[in-house]
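Only a single protein chain was left out; the remaining protein chains are all shown in position.
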Amino acid sequence: MAEARADDDVRAHPPEQTPEPTPARATARERREAWGYEEATAGRGPRAYRGLRAYQGVRVYFLIVGMWVRSTMAYRTSFVIMTLGNLVVTALDFAVIALMFSHVDVLGGFGLAEVTFLYGTSSTAFGITDLLFGSTERIGRRVRDGTMDTLLVRPVPVLAQVAADRFALRRMGRIVQGVVLLGWSLAHLDVDWTWDRVLLLPVMLVSGAAIFASLFVAGAAFQFWASDAAEVQSSFTYGGTTLLQYPPTVFTTEVLRAVVFVIPLAFVNWLPALHILDRPQPIGLPGWVGFGAPLVAVACCALAGLAWRAGLRAYRSTGS
Amino acid sequence: MRLHMAVMASGFRRYATYWAATAAGVFTNTVFGFIVAYTYIALWDQRPQLGGYDLAQAVTFVWLGQALLAASALLGGGFHEELQERIRSGDVAIDLYRPVDLQLWWLAGDLGRAAFHLLGRGIVPLLVGSLVFELTLPASPLTWLYFLTAVALGVLVSFAIRYLVALSAFWLLDGTGLNMISLVLSLFFSGMILPLNVFPGALGDLAAVLPWSAILQIPADVLLGEHQGTDLVTAFAFQAGWALALLAAGRALQSVATRKVVVQGG
């Protein structure tokens, strides 16, 4: 890792490490030996290599993102309009809840502040992931038009390139809305803020974002096989966040079992939130189950990583 | 007429080739149908007869919304991004010199698309919904016929609105803002996010007279048997009125745009 970081940006080299300036007409071999960058990990075993790749991925992700943000800012008016539009579209989800509560005081036994808490946590977690990984939805198009190949010839992880492609800062709108409503709900909720509840709130948001991220990545991997089935991904991502905006009591036990044991969306906010709101867990789950969110998130990410690798392998053996 | 039938058929076939996309869409519509249906059940559980619907009618409304989502292009799409692209690239000049009318050409294509989406993406979600939930579906084939008429008129209104939005590309360099506004209005005022009769007071009255109500709310009410006798005729007249007015507006805008292309060369 250390070698890799030192090599990251040539400008960051301390003077004594700066490679000898090479003459313009040096042969390819001379130049390669003069820099020797990727040999940094040669002979250091697979773990060093994997570590380097992960680091490379994050670095390249932010490089591409930075480029897109700069290019977005060149058309500032358009960006402002898009961000506002995005905010309004996501606000429609909450408009439904607001309209519902104009007719009732509780929905599935949950009051407005509690439902808003669920809405805020679901939207914030989803918003973070949508901002960071939303572009993976477009991978099917790349597979169809063949531009996937152009990502595979670059010396950086494909997933980072796919996730950063056309990074849309306007998706901030959803996070803003989620955070504002979460803040409002916290001000209106009557919660006994013990230390475990205080701790669980940020843990829930981060794990929730990670679980959504695994769904985005697994959905993208699926598109290697079914390149025009991007919408399946939406049913789990957009569908998931919609589901989690409502109290679990609204749904049947079959739905609850499915989102606990099959696609563990319930760990995004429901199960931790029920602990914070001091409500019983559904379908006979123990009271501490909400604390399992980080573990579930790690497991989901690992599975999504495997799915991604399988998808990429399938693509590389069929080319389509 | 023969030409327009051919354009319509090609619009149908164009979407029919993507069977995986259709299957994925049906899956998504069904998932959303389930989620929204349970939230409506919770709402109607608290307030039976809300907006004049009983529980079964409310749940039926949910599945109708999912069934018509693609056909009536409630999320936009269909053709207008493509037309906007042709306007921006200047290719539309070629279309304008063709001996066929631009509006009718795109309308025919969109009707073909809608016909496919109604069959390909409408039937399965409605069927799944009716298997799992208790829905209010009419027994009389006549009511189904009325429903299909209302859907067709709704698609006309939807097309007319999207055509107006598409033509804005002649004047707006970046149409994404307007597309987004159009999407929000369509979702909110069609009844897609919540039936319009549940909207409170003046908002509900306003929503009922706006053109978007012709796209989902009226076809749904026709199927649910809310419009009978002269009321049914009034509903059709409302839809047809908006369709004609908006199509005429599209035609007027089109002739202004054509003049602009002819004078400025694109």
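Note that the chains are named A and B in the order they appear, and that numbering of residues resets to 1 at the start of each chain.
Please note the rule applied: a contact is a pair of C-beta atoms (placed from the backbone, for glycine too) under 8 Å apart; a residue touches a chain by one contact, two chains touch by 3 or more.
What we mean here is this: contacts and distances are computed from a predicted model.
Chemist: Per UniProt, what's the omitted chain called: "ATP-binding cassette domain-containing protein", "TusE/DsrC/DsvC family sulfur relay protein", "ABC transporter permease" or "Ketol-acid reductoisomerase (NADP(+))"?
Modeler: Of "ATP-binding cassette domain-containing protein", "TusE/DsrC/DsvC family sulfur relay protein", "ABC transporter permease" or "Ketol-acid reductoisomerase (NADP(+))", the absent chain's UniProt record names it "ATP-binding cassette domain-containing protein".
Chemist: Which chains here would be touched by the one that got left out?
Modeler: A
Chemist: Considering the whole complex, which of A:102, A:150 or A:253 touches the chain not shown?
Modeler: Among A:102, A:150 or A:253, only A:150 touches the chain that is not shown.
Chemist: Suppose we count only contacts with the excluded chain; which residues of chain A make the list?
Modeler: Those residues of chain A that touch the unshown chain are 7-11, 19, 21-22, 24-25, 27-29, 31-32, 35, 37-38, 53, 60, 63-64, 67, 70-71, 145-147, 149-150, 152-157, 166, 313, 316-319.
In this section, only the chains that are shown with their structure count from here on.
Chemist: I'd like to verify one number: the distance from the centre of chain A to the centre of chain B, where each centre is the average of its C-alpha atoms, in whole angstrom.
Modeler: Spacing between the chain centres: roughly 32 Å.
Chemist: Could you please specify the touching residues of chain A with respect to chain B in the complex?
Modeler: Residue list for chain A touching chain B: 75, 78, 81-82, 85-86, 88-89, 92-93, 95-96, 99-100, 102-104, 106-108, 226-232, 234-236, 239, 242-243, 246-247, 249-252, 255.
Chemist: How about chain B: which of its residues touch chain A in the complex?
Modeler: My answer: residues 18, 20-21, 23-25, 27-28, 31-32, 34-36, 38-39, 41-43, 46-47, 50, 174, 176-177, 180-181, 183-184, 187-188, 193-194, 198-200.
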